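What follows is part of the complex, with its chains left where they were.
Chain IDs A, B, C and D follow the sequence of writing; residue 1 opens each chain.
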Amino acid sequence: MIESFGWPEFMFLVRATGWTLVLTVVAFLFGSIVGGAFAIMRLAQSRILRNVASVYILVIQSVPVLMVLFLSYYGLSLAGFDIPPLIAASLSLGIYVSAYLAEIWRGSIEAVPFQQWEASSSLAMTRGQQYRYVILPQALRISVPPTVGFLVQLVKNTSIVSVVGFVDLARAGQLINNATFQPFQVFGSVAVIYFLICFPLSRLSKHLEKVLHVGRTH
Amino acid sequence: QTVQDIVKRGKARIGVLIGAPPYGSVDAQGNAVGYDADVTAIVGKYLGVPVEVVQLTPPSRIPALESGKVDFLIATLAPTPERAKSVLFTIPYSIFQPGIYAHKNANITKWEDLKGKKVGVNRGSSVEHELTSREKDLNLQIMRFEDDATVMMALFTGQVDAIAGPDAQANAAMKARNVTDYEQKFIFARQPNSMTVRKDQTDLRDWLNNVIYYIKLNGELDAVSRKWVGSPLPELPVF
Amino acid sequence: MSAVHIENVHKSFGKLEVLKGVSLTVEAGQVVAIIGRSGSGKSTLLRCINGLETIQSGRIEVVGHTVTYTDEKLRALRKDVGIVFQSYNLFPHLTVGQNIMLAPRITKGVPKEEARAQAEKVLAQVGLSEKFDVYPDNLSGGQQQRVAIARSLAMQPKVMLFDEVTSALDPELTGEVLLVMEELARGGMTMLLVTHEMNFARSVADFTVFMHQGKVWEMGPSEELFSHPKTPELAAFVKSTLK
Amino acid sequence: MQYQFQFNSVLAESGFIMQGILLTIYLSIGSIILGSIIAILFSALRANGPRWVGGLVDVYVELLRNTPFLVQLFIIFFGLPSIGIRLTADQAALLAMTLNLAAYSTEIIRAGVDSIHRSQIEAGLSLAMTKRQIFQHVIIVPAIAKVWPALSSQFVLMLLASSICSFISVQELSGVTAIIEQRTFRSFESYIVATLLYLVLALTLKVGLLGLGRLIFPRVSGLSRVQVKGEAA
């Protein structure tokens, strides 16, 4: 049993950071795919698709992720769907991520001047071709900084996965503190590790913001 | 679900609480250790199948049980009548004595001395219920924290005047932090803890009762108590 | 067969009726200038011709295509009708060459080599051969506008529509673009152009159309129209803009 | 698994839940108001103050945005007493939320300020205004109007993140439902009720902020929106 906060305990934190990173990456990838789909739906010509997407985004952004995870992991089990914790965590975080990315990306797509749509449709392109060759490449540039910015928040928000049994960085800190009662050393280390992950990402996002803003006309 | 079902499956999934030493904790490798973990190992031995120890947080204990993620809980839960409306409890397998802890200089020897004071407690515990029942009479300001470590932190930083908590945990905390100016003021109850099963697992509950009875007699439980609490197994009440 | 045939077209935005029964016929090879006050519906008319706006009634036929609002038909139409806007609208993430080659390659399946040769040709036509690999950002407004024209030309349209293509430009840069358009006119391209450059309309356009309050108010051979306006509205307009 | 939902034991505590809701609202609205004020001050300092003050604001923003809220909360509640500042749990929660929200909002407002075209500043200068007057009268209102959607979602996120304050004994909505859950073991019922209540609160806040935006920025539709990076707590 852990007696005090020392090197092995610090390594425990570092190992737990692995889960934090894995879940961040998985949730982000999953969220990107779903979020991308919703971003496009949100801009679709069909009113029904647009409304479905807005309601989805609005609701997901308005409930605590912890609850989503909780109800999907334990609740679905009650209903007879037994999903492994990794899947439940990835799905819940991914759903959460998707709502935010959908919003960010919709904004980025809308930030492409509408004249670009007109110019490309005047050149006889199909809607798919317009997205593929004209709109998305431009939206991508616009979206990178806010997307990276969101990723920074995601790193910290993955801590909710402890409810399905993952010992991520935040949870590991809590466990060690429970055993050692040395909150300042333990949570100090936790904060430093988070900072070491998040700060470079924040910088990157700022850097991209600067770099990518050149190269836009009009 | 019966014991036979578990044996047939060839694996038992037992939920333990972690984050509440010395009953439930982890080692630096992240494995569950403590009183509950050792009892779990013994129960696994009598089941005769490998045990998957599922580590749980306080809010996920009951959902994990009810959703079938675990077969039963050995998770330091106090059998209160209100809770028993939702789940079934075995006879107790551990016990601790919740007491009031405060600064040495504080003149507290009985409940009345806490009048109007701020008292910290773990919000997930049955001790909290005990305090709440006296809240009105004593005009207590109860502060309910996330877990025992946070409760102790509140005491040590002076954010509460006193705390109510299990003796074993309070002692462990004071020892770990090497604090000498806090002490136990009085013990106000005995809190036995039970293993927990779902409403429909009466067969399993009976079998677990049997195991508890058995390991009380053969000294195995006493050894666990000596190892983690540091004292012989006290008399455990039964129902 | 006429290149553009517009018959009693009505177009409203919500309650605002912008085109109130416009009829106009342009023969192949003709150059027609459209002039008129701001808000008279000139841009809207051009945009209706290549289907960027939906009309409420009337009929538009362009080089054999009746304007119909299905994606298929619109794309077919737009392969034959080029349009150039005031605000260039180049694709900023593509080089000049890529801007020009993109549409022929993906909408007509022109092979890469051929598209390239074609792009070089139209770029030479607008006098910008050396800018093939440059990004639009690094071009002056006049150069960007010429690339936009080249991009349209690369689709080998039968009709070109120009909407005030010089009004965002300095007088000097304007010159460059007008030169290209004159060249095209001489080459026999059917062209409809909305313009504020009366002198240009006068010298290049075979016919000039004066739009007023959503209607073709007056039209005729350019020289005649300018020198002998029949309606008081046109007379006032000519006077105010030549001031 | 046949599970019988029983909401009565949870709903029996509706008075207790109501207290939690009120505290959640109090903390959220309080931190939104105070956090916004601080954020505006910080933005002004960053725009017009001495370089080193701007640098301090940057450090503040980066420190708070890149560390977990829970740690910030602990430092305020458990750490400050060691330097003689003792706050109640509710005060500590309000302070932590305010400081956290101030950091995020400062960053969001920065994007808005940056998006104000230089020509607006020049117009102010040409009219003989001081830098401070320009910030106050020319820049800040359109800047906030432009980032209002991003600010609003940050506010909603703060509302949801206020649940973390239950760690230090704040009996806001999630704290209250956790207590009820532990007493009754009606876990699903407790959490479903909590989730729905959060949904209602968040949607109400969102709609309210939208309306407020229309009210204080009547021209908001005329101003083009700006993209804002990272908008989650």
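Here is the rule we use: a contact is a pair of C-beta atoms (placed from the backbone, for glycine too) under 8 Å apart; a residue touches a chain by one contact, two chains touch by 3 or more.
These numbers were taken from a predicted model, which means no experiment stands behind them.
S.K.: Write the stoichiometry of the complete assembly in this structure file, using the chain labels as they appear.
M.R.: Formula for all protein chains in this file: A x1, B x1, C x2, D x1.
By our rule, only the chains that are shown with their structure count from here on.
S.K.: Touching subunit B and subunit D alike: which chains?
M.R.: The shared contacts of subunit B and subunit D, listed by label, come to A.
S.K.: Taking mean CA positions as centres, which chain lies farthest from subunit B?
M.R.: C
S.K.: Among the chain pairs here, which one is joined by the most contacts?
M.R.: Chains A-D share more contact pairs than any other pair.
S.K.: From the mean C-alpha coordinate of subunit A to that of subunit B, what's the distance rounded to whole Å?
M.R.: Subunit A and subunit B have C-alpha centres separated by 36 Å.
S.K.: Among all residues of subunit B, which ones touch two or more of the remaining chains?
M.R.: Residues 59, 63, 66-68, 153 of subunit B each touch two or more of the other chains.
S.K.: Going by the contact rule already set, what residues in subunit D reach two or more other chains?
M.R.: In subunit D, the residues touching two or more other chains are 1, 3, 74, 78-79, 187-188.
S.K.: Show me, using the given definition of touch, all chain pairs that touch one another.
M.R.: A-B, A-C, A-D, B-D
S.K.: Where on subunit A does subunit C make contact in their complex?
M.R.: Checking each residue of subunit A against subunit C gives 113, 115-116, 118-127, 129, 133-134, 137-138, 141, 215-218.
S.K.: What part of subunit A is in contact with subunit D in the complex they form?
M.R.: 58-59, 61-64, 66-68, 70-71, 74-75, 77-78, 80, 100, 103-104, 107-108, 111, 142-143, 145-146, 148-154, 156-157, 159, 170, 183-184, 187-188, 190-191, 194-195, 198-199, 202, 205-206, 209
S.K.: So in the complex, which bits of subunit B are touching subunit D?
M.R.: Touching subunit D: residues 58-59, 62-63, 66-68, 82-83, 85-87, 120, 123-125, 128-129, 143-146, 150, 153-154, 157-159 of subunit B.
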